[in-house]
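All protein chains of the complex are present and in place, except for one that has been dropped.
And then chain A:
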Amino acid sequence: MERRRSLPDVLAGAIFVLIGGAFVVGSLGYELGTPLRMGPGAFPLLVGAIVAVLGLAIVVKGLIAGEVVAFGPIPWRAVVFVVLALLFFGFTVRGLGFVPTSAVTALLTTLASSRVRPLMAVAVTAGLTVASTLIFVVGLQLRIPLWGPWLGF
């Protein structure tokens, strides 16, 4: 088989090694126990080691005979806006209440598309805010205040 390097393979392997390794280091901080009474650290240590070893195998394989995987472009704009929208939701839903939080989250999300037009974004935001309020708060009786304490209610 011809030698071909595969960057995605190496990257995937590195992620597994990193996470597996982190859990191994972390689990050493907990009691390992004996086989009869396994401590809280034993199982994560075992599985973490397996993940790290498999990750290493993927890295090695990626250097020698990698899979041909097209990594493709990364939609940075979408990544930024989607992450921002979700973080905003988690951070403010308690303080601002359901309606303002949903509206801003929806607006931020519409901006993730590079083909967004302002009018479209506003229309989608308004529509989704009304729809989600009707579905979740009115219809399903979700216990989230419509307007939060940060707004003086």
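Quick note on the criterion: contacts are C-beta pairs under 8 Å (C-beta built on N, C-alpha and C of every residue); 3 or more make two chains touch, one makes a residue touch a chain; residues count from 1.
One rule holds for everything that comes next: contacts and distances are computed from a predicted model.
A.B. asks: Tell me the UniProt name of the left-out chain, picking from "Hydrogenase 4 subunit B", "TctA family transporter", "Branched-chain amino acid transport system permease protein" or "Redox protein, regulator of disulfide bond formation".
C.D. replies: So the chain that does not appear here would be "TctA family transporter", according to UniProt.
A.B. asks: Touching residues of chain A against the unshown chain: what are they?
C.D. replies: Residues 8-9, 11-12, 15-16, 19-20, 23, 26-27, 30-31, 34-41, 43-44, 47-48, 50-51, 54-55, 57-58, 61, 67, 69, 71-75, 78-79, 82-83, 85-87, 89-91, 93-94, 102, 105-106, 109-110, 112-116, 120, 124-125, 127-128, 131-132, 136, 140-144 of chain A touch the chain absent from view.
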